[in-house]
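Before anything else, here's the structure in question.
Complex shown without one protein chain; remaining protein chains in place.
Chain naming follows the written order as A, B, C and D, and within any one chain the residues start at number 1.
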Amino acid sequence: MRLLHNYHYIGAVILFCIGLYTVIVRRNIIKKLIGLNIMETAVFFFYISLGYVDNGIAPIRVGGADPSKMVNPIPQALILTGIVVAVSVTALALSLVILLYRQFGTLDVDHLMRDEAEEAKEAGE
Amino acid sequence: MGAYRHFPVLMITIPMLGAVLLPFLGYLRKRWVATATLLPLAVSAVLGLLLIGRIPADGYLSYELGSWTPHFGIEIRVDYLGLFMMLIVCGISLLALVFSMRYIEREVEGPKLTAFYVLFLLLSAAMLGFTATGDIFNLFVFMEILALSSYALVAVAGNRNAVRAAFKYLLMGAPSSIMVLLAIGFLYSVTGSLNMADLSTRIAESSYSEVLIVAYILFVIGFGVKAALFPMHMWLPDAHSIAPSPVSAMLSGLLVEVSAFAIIRVTFSVFGSGAENLIGGTVDALGIFAAAAVLFGGIMAIIQKDLKMMIAYSTISHIGYIFLGITAFTAEGLAGAMYHVLDHGLAKACLFLCAGSFIYVKGYRRIDDLKGAWRQMPWTCFAFAVASISVIGVPPTAGFISKWYLILGNIEAGNYFYVFVLLSGSILAAVYCFRVIYYMFFQPPKEGAWESRTNEASPSMLAPIWILSFGTLFFGVFSYLLIPSLLKAAAFLL
Amino acid sequence: MKKIISLLFISALGVLLLFVVASMPRMGDPESPTREHVIPRYLENAEEETNSPNVITGIILNYRGYDTSGEVTVIFCALACVLAILGREKRGRIHSYVDRSPVPASPVVKTMVRFLAPFIILFSVYTILHGEISPGGGFQGGAIVGASIIIFTTIFGLWEASRRIPQKFRVPLEGSAFIIFFIVGILGIVGGGNFLTYAWPNIANNLQPSVVLWLTIIVEIGIGLGGAMVLISILFAMMREEEAIAPTA
Amino acid sequence: MATALNVVMIVLLILSAILAVRAKDLLAAVIIFSVYSLIMALVWQRLQAPDLALTEAAVGAGVTTVLFLVAIFKTHREEER
Partner (left out) sequence: MPGKSSFSVIPLIAILLPWISLVVILAVPKGSRRVRLWVCFLGSLATLGVVLSLLPGILDGNSYTIKLASVVEGLEMRLTVDTLGYYFGLVLSFLWMLATLYSISYIDHKENRFFAFMAMCESFLLGAAFASNMFTYFIFYELMTFGSYPLIIHEETAMARRAGYKYLVYAISAGTVLFFAIVAHYFWSGGDLSFQELGTLSLASASRGILMTIFFTYLAGFGVKAAIMPLHGWVPDAHPAAPSPASALLSGVILKAGAFGIIRVVFFVFGIDLMRQLSLFTVMAVLACITIVVASVFALTQDNLKRRLAYSSIGQVSYIILGLSMLTQDGALGGMMHLAHHAIMKGCLFLCAGVILVKTGKKKISEMRGIGYQLPITMICFSVCALAMMGTPPSVGFISKWLLGSGALEAGLPVYIVILLVSALLSAAYFLPIIYIAFFRWEGDEVEGGQKPKLVFGKEADHKLIVPVVILAVLTVVVGIWVTVPGFPYSLVTKIVNVIF
């Protein structure tokens, strides 16, 4: 069946699910960010495996490389932008983590959200 | 082909250039930063106004960057709805910027001020770029700039709640952007092109229907989180109520609408109404979520104590309105949704700025502190009343016209349950909006709460509030300027 | 309890994605939809049109230049966000606070880094300049420069590093990437084409390919430099341990 | 032979992802994560994407890992229970 042939895609989907699971379940926010990065790299992996051609060659026209056997360059161009985006999201998130630790002294999501529940109650009445 | 074809690109890149140059200016002279940010936005607003006559209601201006033949380079496609959205973005962000010039010194400490203005410019430039692109991946890139700058703008205040709200927003926003990227990957794997117009032709004849359906679902989830559609709205109340008021005006008034516009573009320009069978199921689900959003947002807004929290929940309810317009799949419904985008943007920005001026002058955040507020700040209270009347949808305001077309669209589409939801939504809106007006005008103030003589916030804060509330009235009375061409544009999209 | 629900939800999503992936065109076959439409055009005449043998750099800077200008804005926006959250250090004042370097570096590591740093920077300059011929390009070069400065900072401490790269030097360069893109865009308009056309106003068209080459190189350098400066500023802002970010209530 | 190598690499990728997530000590998690991105760079090299392999190595392993290290240094090393 075609699924077994596209095993790269299967790998990408599994990594994506691992990443999503970590983001949702893990309590430590730095672990969550690692999960986020895993999700992103999984999608990038999916993009590149999209563009692959059986026994193709790198898309660089140096010394008579035959264009028809070249790998599809567009996903690679998109992923260059994607990686930069991933880095910037991680940089922003980590600076938020540093400030959160300074303000709350904990990295655990439940402690953060629990204070919020108390404050909401206290702000409620 | 006059020079005006360069205007859309310049509208997007000039504010970006401004944002990039600002830190250098901030490094040299701190004082000029605030006024310097006005310049790029004003330039792009002027360019937008010049474009008005040029784009026919049922046509579009397509502009290949790098002058490559179509579908090879990236194409900027500005149709009537796109220009309509871009002008709203320019207008409201200019007014929010003027408001924040005095307001923000109190909220943000010195060193972060330049960064705030840079982010403000980047946010509005990204919104312009977001509505104008004709290329899906470019849509993702601009969406990422939008996301990043809005996370940081929520956290710019620096206090405990702001940082926590920003992180909560990030934890929901980042996975959703990745889902959009995955959806783009799916579309590319099946059609092989990234240009929206090219995509819609290829989707129509493509045979991989499961991939397309799941791609559409991922798009809706991705943009739905940004547009705070019902099940994915948890981040909005904290983020919008804790963020500084001009920021929450921008987020509530614009960011949420722009993401809704993105779903409109994906649904109609990319998948096209031809692909009814593909996206039919998801669109109905979207309708149910939108109906739930209208009711949930309305009920939650009623029980809120904090003014900005109430306005934030009413945003959730009104996003439900816009999506009900979209899922009706009729020209009137779509025109109503777009007009509601305009009206809700103006009214919601005005409400948040009024809340901001209350906080600026007296530091009151809760609704029952506002009893008898009109004695000291009559102009702000009056503008608040006009804006909330437009939120309810009383005749002379634009809200009435957009509610009219939303209901007409839904009746035409035959789903009466949504008509009932829209009507009860406007009753809920009447309850929570009128409660505040009632407190402001007809309740005696607590002792010492408000001085008797009027001392308003400074004119630079009052002028935007008044322009916004006057805008809702203006577009209510002179709706014939926009409605006929909106209907044509909607029919063109369908 | 929450774990089980999320596990179920994730596995459901996973199964759905697997089902979708299974129905996708077979990976690697040359006639899949992604190949037959745009790719031949890019692969054949990328070299003549964008004058860069490396097709990917050609696409990034020329065909889809607008995407890369967006990407450069994204990285600049990340810097602006980090500065909005953590705040930039005072202007002109060399970091006078005591700053412990994160890893107690032994002299061996110090000499190693002092010895290696120039070579890393040389390699990154090579990557930037050869972007259009060999793999690599603007941003990779910038990242490598950034990585080398970061290693230097972790070893020698922020105080030492910021003395070498003062704020006065970094601020103008941070925005350089997009500025260069904007200039090239305006040149395109002045030169008659649309925004971001690689053209120089009123030159004979036989010189056209060299113009495109030169502009590509300038853009490469701009992205490299801008990217490096942004990464360094982000790092300095994050490592800064100063009273300015005292925990406000 | 080539597909076998690919499959091994993908399995390795998944293993390192799971390990990175389950590691108790945050520093260990980050280091395993940088190993993960290095393997990813290698896989991309095999998929004939040299540009990206270089970027992923430089940015994924280089910059991201160091940002995580700085964050951990500024906050708390172990994961709280």
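The working rule: contacts are C-beta pairs under 8 Å (C-beta built on N, C-alpha and C of every residue); 3 or more make two chains touch, one makes a residue touch a chain.
Nothing here was measured: the structure is a model prediction, and the numbers come from that model.
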Visible chains that the absent chain touches, using the contact criterion stated earlier: B
Selected residue (touches chain absent from view) among B:Val33, B:Val419, B:Met440 or B:Leu493: B:Val419
Hidden-chain contact residue, picked from the options B:Leu25, B:Met234 or B:Ala430: B:Ala430
Contact residue for the chain not shown (choose from B:Leu50, B:Ile303 or B:Val477): B:Val477
For chain B, the residues touching the chain missing from this view: 389, 392, 394-396, 400-401, 403-404, 407-408, 411-412, 419, 423-424, 426-427, 430, 434, 438, 442, 477-480, 483-484, 487
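Assume only the chains that are shown with their structure count from here on.
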Chain centre separation (chain A, chain B; CA means) in Å: 27
Interchain centroid distance [CA atoms averaged], chain A/chain D, Å: 11
Multi-chain contact residues (two or more partners), chain A: 8, 14, 16, 20, 49-52, 56, 58-60, 74, 76, 78, 80-81, 84-85, 87-89, 91-92, 94, 96-99, 103
Of all residues in chain B, the ones touching two or more other chains: 137, 141, 144, 148, 151-152, 155, 158-160, 163, 188-189
Interfacial residue positions of chain B with respect to chain A in the complex: 137, 141, 144, 147-148, 151-152, 155, 158-161, 163-164, 166-167, 170-171, 174-175, 177-178, 181-182, 185, 188-189, 194, 238, 305-306
Sites on chain C touched by chain D in the complex: 54, 56-57, 102, 127, 135-137, 139-140, 143-144, 146-147, 150-151, 154, 231, 234-235, 238-239, 241
Complex contact set, residues of chain C against chain B: 16-17, 19-20, 23-25, 32-39, 41-42, 62-67, 69-71, 73-74, 76-78, 80-85, 87-91, 167-168, 171-172, 174-175, 178-179, 182, 185, 188-189, 193-198, 244, 248-249
